[in-house]
Every structure is written in C-alpha cells, then in structure tokens.
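Some notes on the structure that comes next.
Missing here is one protein chain; the remaining ones are kept as they sit in the complex.
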Amino acid sequence: MQQLLYGVAYYDEYMPYERLDEDIRMMKAAGINLVRIAESTWSTHEPQNGVFDFRSVDRVLDAMHKAGISVIVGTPTYAVPTWMVKEHPDVLAETPNGPGRYGARQIMDITNPTYLFYSERIIRKLIGRVCGHPAVIGYQVDNETKHYHTSGPNVQLRFVKAMKNKFGTVERLNEEFGLDYWSNRINGWEDFPSVVGTINGSLGAEFARFQRGLVTEFLAWQASIVNEYKHADQFVTHNFDFGWRDGSFGVQPDVDHFAAAEALDIAGVDIYHPSQDLLTGKEISYCGDSTRSLKGSNYFVLETQAQAFPHWTPYPRQLRLQAFSHLASGANMVEYWHWHSIHNSAETYWKGLLSHDLGPNPTYEEAMTIGRDFARLSSKLIHLKKSNRAAILVSNEALTSLEWFRLPGGKAAYNDIVRLMYDRLYEMNIGCDILHPGSQNFEDYDLIVVPALYAASDELLSRLNRYAENGGRIVYTFKSGFANEHIKVRTDAQPGLIGEACGVRYSQFIEPKSVSLKGDPFGVGADNNDVTVWMELLTPTTAEVLAWYDHPHWGQYAAITENRYGKGTATYIGCLPSEAVMGKVLERACKDAGLWGLDQELAFPLIVKSGTNQEGRTIRYYFNYSAGTKSFAYPYGKGTELLADRPVSQGELIELERWGVAIIEEDTKIKG
Amino acid sequence: MQQLLYGVAYYDEYMPYERLDEDIRMMKAAGINLVRIAESTWSTHEPQNGVFDFRSVDRVLDAMHKAGISVIVGTPTYAVPTWMVKEHPDVLAETPNGPGRYGARQIMDITNPTYLFYSERIIRKLIGRVCGHPAVIGYQVDNETKHYHTSGPNVQLRFVKAMKNKFGTVERLNEEFGLDYWSNRINGWEDFPSVVGTINGSLGAEFARFQRGLVTEFLAWQASIVNEYKHADQFVTHNFDFGWRDGSFGVQPDVDHFAAAEALDIAGVDIYHPSQDLLTGKEISYCGDSTRSLKGSNYFVLETQAQAFPHWTPYPRQLRLQAFSHLASGANMVEYWHWHSIHNSAETYWKGLLSHDLGPNPTYEEAMTIGRDFARLSSKLIHLKKSNRAAILVSNEALTSLEWFRLPGGKAAYNDIVRLMYDRLYEMNIGCDILHPGSQNFEDYDLIVVPALYAASDELLSRLNRYAENGGRIVYTFKSGFANEHIKVRTDAQPGLIGEACGVRYSQFIEPKSVSLKGDPFGVGADNNDVTVWMELLTPTTAEVLAWYDHPHWGQYAAITENRYGKGTATYIGCLPSEAVMGKVLERACKDAGLWGLDQELAFPLIVKSGTNQEGRTIRYYFNYSAGTKSFAYPYGKGTELLADRPVSQGELIELERWGVAIIEEDTKIKG
Partner (left out) sequence: MQQLLYGVAYYDEYMPYERLDEDIRMMKAAGINLVRIAESTWSTHEPQNGVFDFRSVDRVLDAMHKAGISVIVGTPTYAVPTWMVKEHPDVLAETPNGPGRYGARQIMDITNPTYLFYSERIIRKLIGRVCGHPAVIGYQVDNETKHYHTSGPNVQLRFVKAMKNKFGTVERLNEEFGLDYWSNRINGWEDFPSVVGTINGSLGAEFARFQRGLVTEFLAWQASIVNEYKHADQFVTHNFDFGWRDGSFGVQPDVDHFAAAEALDIAGVDIYHPSQDLLTGKEISYCGDSTRSLKGSNYFVLETQAQAFPHWTPYPRQLRLQAFSHLASGANMVEYWHWHSIHNSAETYWKGLLSHDLGPNPTYEEAMTIGRDFARLSSKLIHLKKSNRAAILVSNEALTSLEWFRLPGGKAAYNDIVRLMYDRLYEMNIGCDILHPGSQNFEDYDLIVVPALYAASDELLSRLNRYAENGGRIVYTFKSGFANEHIKVRTDAQPGLIGEACGVRYSQFIEPKSVSLKGDPFGVGADNNDVTVWMELLTPTTAEVLAWYDHPHWGQYAAITENRYGKGTATYIGCLPSEAVMGKVLERACKDAGLWGLDQELAFPLIVKSGTNQEGRTIRYYFNYSAGTKSFAYPYGKGTELLADRPVSQGELIELERWGVAIIEEDTKIKG
C-alpha cells in the first residue's frame, strides 16, 4: 500500500437507478481511490440456497479497476437472507429477550452450525471469485461483529464445558463465584442453570467473557478462510466499533478488541462522533489510539461519517478537520460510510457523502479538497510513526464488572471514567497509547493512567506495583483493585494489592452529597471542586494527601493521595472529581513524569499531534477545534506547512481559521 | 330524523339496582331524547354459546318507546364473551407483543373466522329482534373499531397474497421497498418473513396500510349484515375515534376514516377533549370538521364527555358551551358517554352525566338547560349546512411514515404538525374542511394547507401542483413531498415534484440548535421567533424568501418561501416554527386567498362558526372560550339571538359571559 486511501462504502445493489458510471465520475472528482463493497447484501448474492449471483460485484470491480479505484471486499455474513431463516429458524440467536425474529441485521447465533455452514460457503464463493481481480487490495471479514447476546441452550452447553475446563470441579466453581449465596450452589455440572437469569455477577461476568471469546473465535475462523484465498499483496481487516454514547464513546463491552485483532493483518475501525458545535476530536483521537494500539501500527478508518444525521451534518471545514485528525492518530485510510444516502429502510436518515438527490452538495464539495490534498501529500503523511510516552489501561473485565455493580445514580459508568482521564490528556496534548490487562510492555511508558480497574487479577496488580516500583508514574481512580478477575471482592484492606504502591487503605465508601475538596487544593473554584457519585474514605498509610474531603462527618478522610513507591510514584483518586480537578491531577503527574514539553503550552481547542513520516521527518498536525480563529507561535525547527506548501520558521505566529488545520513537516531528519 | 338528538349511552346491564323508571324520569327531565344501548354486553346477551338472552334489550326498548326516547342499538362485537375465548383461544389477536390474553376489550383478531362466525350470529339475532321495534331509529356497528395490531400467521399470509396481487413479482417488491438493504431481499414469496420484526419502513408502512384495510373490510361486512334488517327510516352509523393525546387529538393512525365511512349511512364520532382551564374547543372543531368531511354532511357525536375524569369535570357553563360547539360544526346529535358512572371495573373513574350516587349533580343540572334549548331550537339548528373555503389535507400514509422516520427529539409527530396548522386557522375563525389524498375536489377550495405530507404519490403531488397552477393558494410544511407512496425517498432534488410549485430546492437538513428567523420577519418577538426540531436548508429557485435562518453557518439558506406558480401561489415552510409564526404565515395566505372577512376581526378565545339552516337563514354561533367576559360588535344584518330569543341589530355590542354562547339567526334568507 503506497498511498493514503480515501474511500467510501459503495452499494451498487441499493442504487435506485443505473448510476455506476456517474458515481465513478463523481468519486474521481473527489479523489476517492477506494471503495468497500459487498458486506451487507448476502440475499442479493445468494438469492436462494445455493444459487449465486455476483453480477453487481463483478461489474463494480471491473468498473473500479478501470477507474483506478481500489476495492475492499467484505464478507456478507452479518445480515442473513430470508430463505435461510425460513428454512432454519434456529440460526437466529436466542437471547435473554427470547427467540430472535427476522428483520434487523446481526440477529443470528454466531455459533450455530447451519449459519456457519452457509457463511463458509458464501465466503468461499465470493472471495474465491474476486481474489484474483486486480482491483481488490484486501478483505473485510464481517462487520462490527459482536455476540448479539446469544445465550440459547447450545451456547449454555458450551459455556458449562468451558467452566468444567477452567475450574475442574464444581467445588472450585462454587467457591470462586460464591455460589452458596442465595442457594445458587451448583453441585453437579448437569445441574448448571441457564446463566440468563443469574443474579451472580461473578458468573454473569464470566459468561460475558465467554461471549467475547465467541467473537474472537468467529473472526479468526472467517480470517482463516479468507487467508486461503488472499494474495500476498492483499490484507484482511475488520471494522471494530466502540461502546456507543451518541457516537463511538469508549471500550466495546461485547468484544475483546486485542484478542480479536490477532487474526487480522491490519486493524480497522468505525468512528462516529458528535459534530457541529459538539465536535472536539476526542472520539477520533480515543478510537484512533485504541485501534493503533491493537497491532501497534497504522490502521484503517473503515467507516466514519460524511453527512450522517441532521445534528451531525458538518459545518464548513469540519470534514477536512476530521479527515486530517484521523491521519494524525496514525490512520492510513479515511473511508466514509457511505457514498450515497439510501432511499429506503432503517438508515435512510444516516446520510452519505451524497444526499438522496445524488448530486453535489456542500459536504461533497469539501471532500473534493480533501481528496486533492491526500493525493498530493500521500507520501508525506502515510505510515506516520507514533511514539507515545503515556498510556491508559482499559479492561473489558472492569467494564463488565461495573455493569454488574453499578455506581450509584446511574450517571457514571466505566467508560465515563475512562474518558474522564483520556480526554484530559487529550486536552493537554499528551499523546496516549491504549493498554489492556494482557499488555506486557508497561515499562515502555513514563506514565500509565488507570481508570476504575475494578476487576483485576493479583498478577496484574502486582505487575502494576512493579511498574511503579521500577520508576513508573501511575494514576489510579477509585474502585481500582477492589475485586479479583472473578469479581470477587478482595478480603484484604482496600484497594487490595495496589494499596501498597498507593500508600492508602479504606474499608468504607459513601455516595457523596454536598461534599467538596477541602480548601480547593487545586484552585479550580467552587463550581469545579465538588465530589460526586462515589467517595472512598481513604486513610493514608505512607501517602501524602493531595486533597481531603470537606464534610462534617467525613472530614478526616483523604480524597486524593500521592505516594513514592520504590523509584516511582502512585497517585490514587478515591472519588469522582470534576474534569477540572482530574485535569490538574493528571497535569501534576505528567510534569512529574517529565512529559511536560512545548506541545503542552498549547491546549484544547488547539490540538497538536505528531509522528515521524517515511522520510524520517517529524510531522506535526495543528488543529483548531473551535468556531473562532486561533493562533500560536510555532516552537520547533524550521519546516514546511504542507497544505499551503510554504516554509515555516521557528517562533513564527501561525493562525488557524475556525475548524482549521495546519500540517508542518520539520526540515531536519530524525537520526536513526 | 326531524329533531336534534340529545342522548346518552345507557347500560341497563351495569345498573347496581333496578333503576329503569327512575333513569327515564331523570332523562326526560334533562331533555334526553336518545339512548344508545347494547354495544358492550355480548356476554350478557349470549351467556353461553348459542344461548341468547335479550331481556335487558327488550325492556329498555319498551320503556324508552313509552317515554318517547329514541334508541340506537349497537352490535356488541368489540368485546368477546369468556366462553368464546375459552373454547377458541385463537380468536384473540396475536400481536407483536405475543399472543393475546383475555380481559380488556378489543383484543380479538378481526379476521378470525370463528370470531366472525359468532359475530355474525349475534348481530343477526340482535338486529333481527329489534329492527321492527318503534323505538329504534338506527344502528351502530361495533365500537371504535381498529385492527388491534393483529399480525399472526393468518394475517401475514393474507398480507403476502396482497403483496403478490399488488406487485406481481418479488423483484418489483424488492425494488420498490429497497429490500436489498441489510440482506432483507425476498427471492421467493414463500420466503416472506413475518413483518413483525421488519426494520424496513416501506414494508412496515405497507403492512399498516393493509391493517387499516382490514378495518374498512370489517366495518363494511358488519354494515352489510345490518343493512339486511334495516328499515327505510333507520340508519347505520359508527363511532370513529382519533389519535389520542390527552383526548382526541388528530388523525387516527389505525383507521382510514374516509374509506371506512363509505359503508355507513351517517358518519359518527367520539370526541373527548381537555376541559376546565384547558378547554379551547379545538378538538370539538377539528374532530367535527373531520367527521363532517367524511360524507360531506351532518354527523353524530355518538360519544363525548359529561363529567369524565377529575381533571375534566366541567366548570359551570362549559357543558353548554361544548354542546353548542358540536352543533356549530354540523353535528345533529350530542350524546354523552355515558348516563351513569359505573361502579366497577376499568372505567369507574370515567364518570357519566350522573355520579355514582345516581342523583342530580351540578353537571346534570346544566344538561337540563341544554336539553331544553335543543328541544326548543331544534328546527332552527338541525341540518346546518357548512360551506368552507379552506381545507387541510391529512394523510394516514404521511402519519405512518413519520412514525417510521421520526422527527428528532421525540417532541413533534405528524399530528402535532396537523394541529399546528389547523389550530391557527381555528383561532382566526377560518372554517375548514378536511381533505385526504383521495379527495377529488381540491378545486372547491381557495386555500389548502398541507402539513408534512411526507409520503405521497407523484400523482397526488402533481394534482397539488395543478391546483396551485390553476389559481389555488397552498401552504406546505417541511418534509412534504420527500418520499413516494412507498416511503421511498425521491431521487430528485427535494422537495420533489412540489419544488416546482414552491420554487425551492434543498439537499441537506439539520436539527436546529439556537436557530431563529433572521430579523424577526413576522414581528412575533424573540420568544416566538425560534426554529425547533427540523430545518431544511432551502435554496430558492424562483421563490421569494419570507424568512432566512439566523445562524453562523446556515445563514445563507431560506426558512420560509412563497412562490407564484401559474395563477396561484405556494408557500413552503422549511422548518418547525412557533405557533405565532405559523399563525402569521397562514394569516398572510388567508388574506391572499381572499378569506379575510368580518369573522376574522374576532379571534380566539372569541370563536364564531356559521352555516345555513333548513329555512335558508344564516346561523352564527359565538363562543367565548375563556374565563373572562368578552364582548364584540355584531357586524351582520339584523337577526335574532336564539338562546335569549331577542332581536339583534347590526353593530350592536354583544356580551358573552365566561364560557358563554350566543346563537344569532340572521333575518334575511340566503338566495337560492
């Protein structure tokens, strides 16, 4: 892959009239050099059981090739044809809400052998047919795969077998999950009740982990089939998505991205985000960092929004800002979902680059400028190497466990805490990688922040202690260390093993009402000094107290502490603080970790992201995430602003118009 | 029918003790000259399969006849007996929520042959028995019939056959409904999945249309049976009801009133509405106009509230105001649901004219004055001929389509937009008829207003263009013309065909945040100048712009436009404006259409409604819909105020006490 890819999802099958030539003409005009096809239309390609019709695939491949547009072919397995469900209703997943019914996509049992049989056949037919076509550069297996809560008797049986393998005896299982409670004890494997009704969070979370494993297995199985056909210069990818909150928000509860990505050649991602006045770049950055971290290299944005919804239609210049923001996080591709707005069915109002009238529109016209710049600057911007010194540790297990044991009030869940920390680093222009419990490279980082690591093994906590001891800088929030990997609460003083590194302990916790931090220790003002949702009554053992609670009854307890531990330092935040306080605590940690540099002189909405390009030169993206003009003094060695293609000297004042971008390549090559 | 009917629903079967003579005595005292009976008590009349007991019917008919009170007999088919469900559980409708369960009314599958067999038998038994009775003046078939979401396998099968008839081939079906999307394609009729789970709005809306057809068919079938027995001077009617929003609010989603009314002799209606400080007369007017338009003639109010709920118990004089308001819209009957308050079960707190103590009460005492006036003025007020020059075009299809593709925020649905337009006309004293897509008499009107006509055929839009071209005045809101009759979005520039008459086009739309109309073009003040929920980014082609958006990014787009087209004019409102702005836009259109006259000098809460009585004289009702005294100068030729029976001269100041009524008959006969 030698160029930046600028693409769209393309559905010839959905077109209301013959449009292929006109579409390609308009794509070329916009610099589109990639389309993704075929991932949603199984019923078109196999209209009846064993009858195949790939005409729309063939003609699109031929036409794209002729036009010099590359193609990613998707396996169409995430939406099943009507005939299959009519013949074999049990391909639909049985979920806690009962048996499935036909209509929506992603409703099948991904472990059902009938479904797997037909899936394998269509994959082999399709991929076998297209793999030799010169337009095809790679494959997407399935689409935003999840387990769809499949939990019928067959899944339950596999789960019981998995538990047998894991625990050996029911006694071990009962003990580890505390099943004596409320007479839930299982005294023979044959007595194992369906997990669907369980009130035992340990068991429920184990089942969730098992279900995530089904996704990993399913994607690996698809990839292994496609690999049989894949040519040497082709790749297999998949478009992961995220926990959703008015857009891609945080950790995906139903998939272990790290495990699932192992079967892929290149990690891909779908990123959707608020827009208009709510555009901040945070989701682009968080999701991009996540995806780059999956395989430690450049990634594809396989789907992102063009116009999408009425409240997301971009303001002028926002589409450009977004496109370059993806590149700045390490993406080698920006692909819109989708080319044209669909005229029927569920996503009629999830608009594409073209509106329903299929003619030019202001958003399409802005895309034309992006396509031009991508083509011109491809060799400068592709394969950006990122090297971050800070990381955030996220965990599927912690997320699930905090779904079982929710924070009071229903306003803050795991991903809120993840983003509370991540977003502050983003605002401070601290580049960040994403770690997971299985990561073996903690020592690569000068700072690790750890949101609400509620469920964690002793091994993981020890490893984190060791990281601090060896000189690492670590910042935990409340709830970390509380329970083991089976969500069994630890029986030691809290916060369990990490209490050692943090130099605190507690045995009581409170839902704060009218509680603030005593004396506004971070100088954030009364409006930002409150503690909400959760507070632990910390007693320092060896830690220094950064903040005490201000409350008539709980004033003797610490809220935020810092502790020297070995050669490192551990901060513990025992409560949910405001964004402002979190920012101050992380700023302190960054400075302590030696991460405070020239980029930190700027702050959101002025965002800077950097990396090294193929030529060994530093590329710095400057983004203005606001509706007002912003300027800054460029502090680095002389270089070239690539969009305007003009030289820039150190100290020069650079002005960014609203929602503006500048990209500066430093002249000097990095040694090495 | 030679007199105004003042009636009550009467349930001898529900009476807690023997009351018939006393009830009739109290009815006579109140001027009640009509009762409706028998429509709810199948289980009493057929206590066991094939065992009949019409004693309560017989005795009530005899007693009413003796007292000179007319009777409408209802067919009791909307609530099935326990024995039937015990013998044949499948008479209960299977709905998207699963199989039915016994208890509530209106839970059966109106296509089930067992149900139809028993229904036909009870109808023939009952109507055959009573049709010769001198008290009986007519029949009500069933009660507020709807399809009750019946969607079991038998209904699905009929629907598939209907689709086969309509489209001929699956290919046509797939194309028209866009079923390639998400692999929903149906490649054989036998593969057709249950529509219950569909996510395809085109298919879903088609099924809703099919279900409305079941209602039309069912009512026609009942009417055809009753017609076999009906005497020449008897009628068949039915009580339609409306989309509900704290009362009868707008278009009934589950019934095509126009189609269903064809089988009836006289259209009937149930009208319930807010009361006390919220009484405005709007629902009485809207629902009355709707029902009068069904057959273009006078109608029956078969049910309306007497006391009803705690929050609806009328203030003194409101019951009178309501009764005459019904007449002013063209009703020949005002019937309360119901005579007495029920002592058990679901509607215990839906009170009748009598409270539970079955004695006189303030509401009953006010009814006595109404009964007196109805009797005295019957020949003056009956058979009022209405002749309106404005109309509003409503559409079941548009309503359904906007349920599938909802406006953002959940605050505005189709009926809100209908009422936003209708209520403004009402407040301006512009009399209004109700049109539907099948109406062939657009040219009868000087002004047609068209709320959110989202789903409409090319034929309908062309007809509307022609209406404007030929000199009509038309006002559209946003979303009109967007999709065809199968909710397929049009592929031309929006708003589709009507863009021609309106002289605008757009390809993007937004959910407005902090958007207003630039420069307050209608002078409504800042509080009323905001745009909410929806805004289309209009570009005028030939139209004059009445209002631009005020927004930093969308300021170059038009919000409201007006366009000369042929001999007529079309206004297009591209956003959801305030009531005040809608009022101003419609005022402008009314003036332009020559509808601004003497009645428009008055405005809500002073409401005037008029028509021509049997003698060819103009009757004008003046209503004070407020808690304060209101007065106005009577602007027409001399006449008689009928309630006080006193002469009125032109220019005379008339005072209406709070919630007051005056009825003036002009002395001069209308020519012709």
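In order of appearance the chains are A and B, and numbering begins at 1 in each one.
Methods note: a contact is a pair of C-beta atoms (placed from the backbone, for glycine too) under 8 Å apart; a residue touches a chain by one contact, two chains touch by 3 or more.
Note that this is a predicted model, so its numbers are computed, not measured.
> Decide which residue listed in A:S56, A:T95, A:N200 or A:S516 touches the omitted chain of the complex.
Reading the full complex, the residue touching the unseen chain is A:N200.
> Which listed residue, B:R25, B:R59 or B:R101, touches the chain dropped from view?
Residue touching the chain left out of view: B:R101.
> Who touches the missing chain here, B:Q156, B:T237 or B:S341?
B:S341
> Check each of A:Q2, A:Q440 or A:S507 against the chain that is not shown and name the one that touches it.
Of these options, the touching residue for the absent chain is A:S507.
> Which is it among B:P16, B:G168 or B:G637 that touches the chain not included here?
Touching the chain that is not displayed is residue B:P16.
> Go through subunit A and note every residue touching the omitted chain.
Residues of subunit A in touch with the missing chain: 177-188, 190-194, 196-202, 405, 408, 486-494, 507-511, 513, 534, 552-553.
> Which residues does subunit B use to touch the chain missing from this display?
On the subunit B side, contact with the omitted chain comes from 11, 13-14, 16-17, 40-44, 47-48, 76, 79-83, 85-86, 101-105, 276-277, 307, 309-311, 313, 315-316, 341-349, 355-359, 361-363, 627.
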